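Note that this complex is displayed minus one protein chain, with the remaining chains in position.
== subunit A ==
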Amino acid sequence: MICQECKERPATFHFTKVVNGEKTEVHICEHCAQENSELFMFNANTGFSLNNLLTGLLNIEADLHKKKEQKVFNTGDELQCDRCKMTFSQFKQTGRFGCSNCYHTFNIYINPILKRVHGGNTVHTGKIPERIGGDIHIRKQIEGLKNKIHEFIIQEEFEQAAMVRDEIRSLEKKLSSSQEEGS
């Protein structure tokens, strides 16, 4: 098959473009593909990516929120991160945050998105950095133990529940002493 752009070289890229539901078959050679890389989707940066999908989701979510908000406040002021100065519309365009503080700034918009992207999850249950995560480690441990107590009580294993309760108390002491040191 000959390249439909230059009509000289053999076409080595074959794909289907869908624009507004209209399908077009594209057959072009590597040379023309590179020249038209913006038109076609070879490059991760110009192509259709997960990021584009995400920004699509964001637009829908943001519109929903806007309607709700307008009823209550009708401020017209746009959310902006006070640390990096990224605005919500900038975020919607790129799908990327400007700094760690953006997660707090755009919190109300983010949770529904996180839920959709991460299979309904919004809370991190993975690794916690050793050095800066000190208190979090203890708090997570306490949380886990509290669930355990609950299970023991349901199973009427009260002795084991009491042991876990003591463990929680000692962890709570550790937590409050580390917080006093910190303050």
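Convention: contacts are C-beta pairs under 8 Å (C-beta built on N, C-alpha and C of every residue); 3 or more make two chains touch, one makes a residue touch a chain; residues count from 1.
In the analysis below, contacts and distances are computed from a predicted model.
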{"item": "Identity of the absent chain, which is to be given by its UniProt protein name, from \"AAA family ATPase\", \"Sugar ABC transporter permease\", \"Protein-arginine kinase\" or \"EF-P lysine aminoacylase GenX\"", "value": "\"Protein-arginine kinase\""}
{"item": "Hidden-chain contact residue, picked from the options A:4, A:100, A:155 or A:176", "value": "A:100"}
{"item": "Subunit A residues that touch the omitted chain in the full complex", "value": "9, 12, 29-31, 41-45, 47-51, 54, 83-84, 86, 94-100, 103, 110, 113-114, 117-133, 136, 139"}
